[in-house]
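Structure in structure tokens, see below.
Here the complex is missing a single protein chain, while all its other protein chains stay put.
This part shows subunit A:
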Amino acid sequence: MFFDDPVLMSRLLTILTLSFHIFYATIGVGLPFMIIIFHWLGIKKNDLHYILMARRLAKGFVVTVAVGVVTGTAIGLQLALLWPNFMQLAGHIIALPLFMEVFAFFFEAIFLGIYLYTWDRFDNQKKHLLLLIPVAVGGALSAFFITVVNAFMNSPSGFELVNGELTNMNPLLAMLTVSMPTKVTHVLATAYMTVAFTLAAIAAFRLMKGSETSYYKKSLNVSMKIGFIFAIASAIIGDFSGKYLAEYQPEKLAAAEWHFETEERAPLILWGILGEDHEVKYGIEIPYALSILAHSDPNAEVIGLNEFPEEYQPPLIIHYFFDMMITIGMFMLALSFVFLVARWRNWSFVDKNGYRWLIVMGAPLSFLAIQAGWWMAEVGRQPWILRGIMTVDEAATTAAYVDVVFLGFVLLYLILGIGTIVVLRRMFRKRSIEEDLAYYSGGDERWA
């Protein structure tokens, strides 16, 4: 139809589905964790506000889970439909974590079902809270296992390659690859960070609109604190990810940094425009920073992109993805740090609308950072689907009509995306927090 090349269309469809799923997946990892915190605070402090936060968030969670589940199911099938050659190969080596992931889903789905429909069935509220722990663990495990698969694609191991044939498979070693520790932890930390900042953004927004102040203030303070903790964790682990890349996937780091010549004391270049002959204009240059990121040593040598044959060089656009992620990471770190200091010192500028707008911006920015991080990690693996073993071209389906299917999914995601927003808005509008508070505090022990 409009694009006949099945490889290109398979790539576009994969990007589309994963990028859409990752929104919901991130929420699926981070939100149950935040609900646990609120619910626990509520029980400990005997504070209706926190209990209500947990309860209202849990209601919204159902909607995002539903879309997370159906888009996840779409990826699961699409991997085989779009990359049949890859899945045939991968099935032999890396099917184990995918299979484990299904059990994580099962676990999460069962307990989420129970948690949601049993708010009023336990006499002891703590027992009900316990039900949420398997949900949070299941969400984190889903992310864990799928990221293990992705780590394998970046640094395959656990088998031997003899004359182009895979032999001597070890499914466990295939899960424990060199890129796994940094990848898994970075993905988890950034998911928690993103959801915390998203809740902070909602609270800040409601505060500006003059909603129930003490409820949203509490929510804002807790969320910013947790966001700050995970922002630090993300940055530290991100630094380790950089060191991993320098050691095992130097071409990706070099492309992300527009670092062409191997050199010592390498500077880090942020943003900028690539001119002719690979010279960078208008960039922000931080001396020694790349050497530090890559090897923790300002004098260290960092391998440049020119060392690699042209057909194995990743697209240079990942520079922008990388910078987007780092800039946003630093910005959120600073934003939450200033907020916490200001709270501690009783400075009031953080309660002004100007600052609150920045916090509101934090939600879309954090999600953008997640997307940018994945784009950089996945596009930076090009041309490989399984680094060093199989390229994207070899893996893709040859079936016709991938473009038609692509259009179908664009439509589907449009419907799901708009549906999510409309339903969530309606849900929280229908019952404002003021109404909920009045309803639950009327001497009625419904929630306890």
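The rule is simple: a residue touches a chain if its C-beta (ideal position, glycine included) is under 8 Å from a C-beta of that chain, and two chains touch if they have at least 3 such contacts; residues count from 1.
Just so it is clear, contacts and distances are computed from a predicted model.
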Listed names "Succinyl-CoA--3-ketoacid-CoA transferase", "Cytochrome D ubiquinol oxidase subunit II", "TRAP transporter large permease protein" or "succinate dehydrogenase", with the criterion being the UniProt name of the chain not displayed: "Cytochrome D ubiquinol oxidase subunit II"
Hey, which of A:Val69, A:Ile133 or A:Met208 is the one touching the hidden chain? A:Val69
Given A:Leu161, A:Ile236, A:Ile286 or A:Ala399, the residue that touches the chain left out of view is A:Ala399
Hidden partner interface residues of subunit A, rising order: 59, 62-63, 65-67, 69-74, 76-78, 80-85, 87-93, 95-96, 98-103, 105-107, 109-114, 116-118, 120-121, 134, 169-172, 397-399, 401-402, 405, 408-409, 412, 415-416, 419-420, 422-424, 426-427
